[in-house]
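All protein chains but one are shown in place.
And then chain A:
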Amino acid sequence: MKRASVSVLLCWFFLLSGCVHPSFPPVAASLSVVISLDVKAETVTFLNAENGRKIARWNINEPFQGGALSPDGRTLLLYGRELDGVYRYDLATGKPLSEWKTGSGIVSAAPSPDGRTWFLGDSEHHAVRVVSRVGKEIARLSVGHSPMTLLVNRQGTEMYALDFQDGRAFVIDTSRLRVIRSFSVPKMALGGLMREQQGELWIGGHGSGSKVETNIHVYSLRDGRLLRTVAAPVMPVDFVETSRGVFVLSHGSNTIHRFSPSGKRLGSISVGANPFAMEAAFGQLYIASYDSDEIIVVDEATLRPLARWKTGDGPLQLFIREGRT
């Protein structure tokens, strides 16, 4: 009897420690939360979007480098170049969902607006892999070496994959699952914004070699032609467009640049220490400050800082999940 219970216990232990990812504290669906991916600490921090109070911190303990949130805000994906798959978690329960066995090399992920398909940038197969909601691979589209930025248009009909290394953008028709064209962009391009009304694609980046990027490159969505460059020093890497304009985050100079919808520069503020990610919600901008391990909340209208919220070490990416009633 005793022996049986011991072996059951051992089995449990193995199940818990080996095969299955551990469960984490749940995050109620009704709450609006700011989700910070702290890559240095390998944690995910959930903060109440209203007051910045910490709701949960998940210790992933795996070297993930980024993630994506499903359009319904229920599922969080985590990926990393060294991880052998894409980890998925249900926020409402904190439980891991079945892992997508993609193999290593995943460097980006983006859902279609309807949430039915996912696009995964694969730096090992130099491809964008299209997978279904349950992780079944539908297509594999050859793009450049390291598709680190994936941009999907509002209708979900087109997707832009920016290659980080080779300096090329690939346009993918998501219904036909085919690369329809490509055009050259600066090397180490990272982050972008599709402005469909204006027919523009804004692309940021780090700049290659010792030369740092100081400009935003604006391309035509129609034919990929370079329309102009917009100065936004130094190293613009994240973009947000709201009714109050276009906000660009430059991590090299710790600056947010604000532009009018027409692209006129309106102003800038200095924020954070080496910030990499910015999100907008509730009339506020949330900026992840990588070196100071915090989220800085800035008023969208006045660009005045409102609050600083502590995260885990090295917040690299942010999501805002709005609560549902």
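Here is the rule we go by: contacts are C-beta pairs under 8 Å (C-beta built on N, C-alpha and C of every residue); 3 or more make two chains touch, one makes a residue touch a chain; residues count from 1.
The working rule: contacts and distances are computed from a predicted model.
Engineer: From the list "Phosphonate transport system ATP-binding protein", "histidine kinase", "Branched-chain amino acid ABC transporter permease" or "NADH dehydrogenase subunit M", give the UniProt name belonging to the chain omitted from this structure.
Structural biologist: From the choices "Phosphonate transport system ATP-binding protein", "histidine kinase", "Branched-chain amino acid ABC transporter permease" or "NADH dehydrogenase subunit M", the unshown chain carries the UniProt name "histidine kinase".
Engineer: Among A:Val234, A:Ile269, A:Leu303 or A:Ile320, single out the residue that touches the unshown chain.
Structural biologist: A:Val234
Engineer: Pick from A:Val33, A:Leu91, A:Val171 or A:Met188: which residue touches the chain that isn't shown?
Structural biologist: Here the residue in touch with the unshown chain is A:Met188.
Engineer: Just name the one of A:Gly121, A:Gly207 or A:Gly312 that touches the chain not displayed here.
Structural biologist: Selected residue, touching the omitted chain: A:Gly207.
Engineer: Mind pulling the chain A residues that touch the left-out chain?
Structural biologist: 39, 65, 81, 146, 148, 164-165, 188, 190, 206-212, 234-235, 251-254, 272-274, 276, 289-292, 314, 316
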